[in-house]
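Removed: one protein chain of the complex. Kept in place: all other protein chains.
So that you can tell them apart, the chains are marked A, B, C, D, E and F in the order they are listed, and the count of residues begins at 1 in each.
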Amino acid sequence: MAAALRRFKPLFDRILVERFTPELKTKGGLLIPEKAQAKVLDATVVAVGSGLRKEDGTFTAMTVGVGDRVLLPEYGGTKVEIEDKEFHLFREGDILAKWEQDS
Amino acid sequence: MAAALRRFKPLFDRILVERFTPELKTKGGLLIPEKAQAKVLDATVVAVGSGLRKEDGTFTAMTVGVGDRVLLPEYGGTKVEIEDKEFHLFREGDILAKWEQDS
Amino acid sequence: MAAALRRFKPLFDRILVERFTPELKTKGGLLIPEKAQAKVLDATVVAVGSGLRKEDGTFTAMTVGVGDRVLLPEYGGTKVEIEDKEFHLFREGDILAKWEQDS
Amino acid sequence: MAAALRRFKPLFDRILVERFTPELKTKGGLLIPEKAQAKVLDATVVAVGSGLRKEDGTFTAMTVGVGDRVLLPEYGGTKVEIEDKEFHLFREGDILAKWEQDS
Amino acid sequence: MAAALRRFKPLFDRILVERFTPELKTKGGLLIPEKAQAKVLDATVVAVGSGLRKEDGTFTAMTVGVGDRVLLPEYGGTKVEIEDKEFHLFREGDILAKWEQDS
Amino acid sequence: MAAALRRFKPLFDRILVERFTPELKTKGGLLIPEKAQAKVLDATVVAVGSGLRKEDGTFTAMTVGVGDRVLLPEYGGTKVEIEDKEFHLFREGDILAKWEQDS
Partner (left out) sequence: MAAALRRFKPLFDRILVERFTPELKTKGGLLIPEKAQAKVLDATVVAVGSGLRKEDGTFTAMTVGVGDRVLLPEYGGTKVEIEDKEFHLFREGDILAKWEQDS
């Protein structure tokens, strides 16, 4: 992970994710034109905030962690560029689901 | 259930459901054209989240569980595709009712 | 009551009601055309939810019960079809009033 | 009071009122055409609900009671017909004022 | 104060005020046409409610009392006629300021 | 300070301020036409309310006091005229910042 990314700390319940790269070819090997590429809603969590601030000054525990694969909503989120690479910030409550690790 | 589905964990009070397949024929056996097929509001619960986060950090117990047959609202929900199969995510508070098990 | 209905459980503070059938004739015996029939706002409660979830995880007691005759608001509610019969779901807070039993 | 009315129980903080009849003649005895009759905002309380539900499950005490003369807001309220007589339902918080009894 | 007014009790945090009469002449003695008369925002408190209902069923103490001179917002409030005299009802939180008594 | 002003008490968290007079000349001494004069956002606090009412009936302490120089938001506030002089009322939460005293 880039040094800059390691020092990036989302505030409160924000989560920085990196979207999966879209499929560029069909299973048969044909190139998919950009407009026909499905919007990728799968992403990997890259950095997480400290959580929402509670009345007593502590923060809620986050339900997703760095490395988790998550399902993003189709709309929303904020594009962020860190060292020429594209990431997105979402609030924890807007993330739809995560994929639990194999155990 | 597919392996991918078993690892799918909705966040907070979200519920993943699979809609019943629409009636394709009339009781008399005639094919129903797609536009005339009634919107199916019955669904089976496939995965449930941990519940809403309470002030003390714990989560509310969910009122529906995996396998429950539920009644969906006509609008709302988020379409999700998992391994080429269509599911929908709803928030617990938007689900209208469930059918209790025979006892 | 139909078997299906007995297993129907509205979620949270939802209430399933069956509207009274509209008057089809005047007191004098004349047929009332459908457009002139008054909207029926009286209904019988058929099933009730567990109540709103409170902060401690328990539910509020419902103020109407199965069999109660209630007064519905003119708008709102969700039409539900159970075994080809029409019912409506309302939230408890939207029901205007109930008729107390003779004692 | 009609028997039906005695059994009518508004839900929560709703209040059933009967509006004062509008003045149909001027003080000088002339008939006032209906369009010129002032909207009557004075009403008598006919039935009151149990109050708003509090977090602990009890209800707030109502600040107006049956028989009170109250001042209604110009807009709002829900018309209700009980045995061919017209009444109106208002929420307690929308009632502007009451006239205290002579003591 | 008229008898009717003495029995008028605004509900909750409502306050009944009587606006100051607008200046009808310039300091030099010229009549001011009605359209040029400034909107009078000063008023005298005539009756006050019991305050907002708190969670424990008691009411908040009101910060203005009968006889106080207050500053009204330019818009809002509800016109009320009591025995052919015009008053206005405002919620306590909408009143801008009061003039403290000379001490 | 005028006597009237001393008795003026804003309600709740309202703050009465007097805006700084706009610059009428450039640094070089030229007159600035009125339309070109920048909107003055600096003001001096002239009177403060008792604070917001808390659940227990007491009031929050105000974070600005009489005499403080504050920075106003560009929009909002209510113009008030006291003895032919112009003031503005703002809610404490809308004031952007204050200038701390030299120590």
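The definition used in the following text is that a contact is a pair of C-beta atoms (placed from the backbone, for glycine too) under 8 Å apart; a residue touches a chain by one contact, two chains touch by 3 or more.
Just so we're clear, the structure is a prediction, and the values are computed from it rather than from any experiment.
Mapped onto chain F, the interface with the missing chain covers residues 54-55, 60-61, 63-64, 71, 73-74, 92-93, 95-102. Mapped onto chain A, the footprint of the missing chain covers residues 4, 7-12, 14, 16, 47, 49-50, 53, 55, 57, 78, 80, 89.
Criterion: only the chains that are shown with their structure count from here on.
With centres set at the average Cα position, the gap from chain B to chain C is 25 Å.
Among the residues of chain B, those in touch with two or more other chains are 55. Taken as a graph of touching chains, this assembly forms an open line, each chain in contact only with its neighbours along the path.
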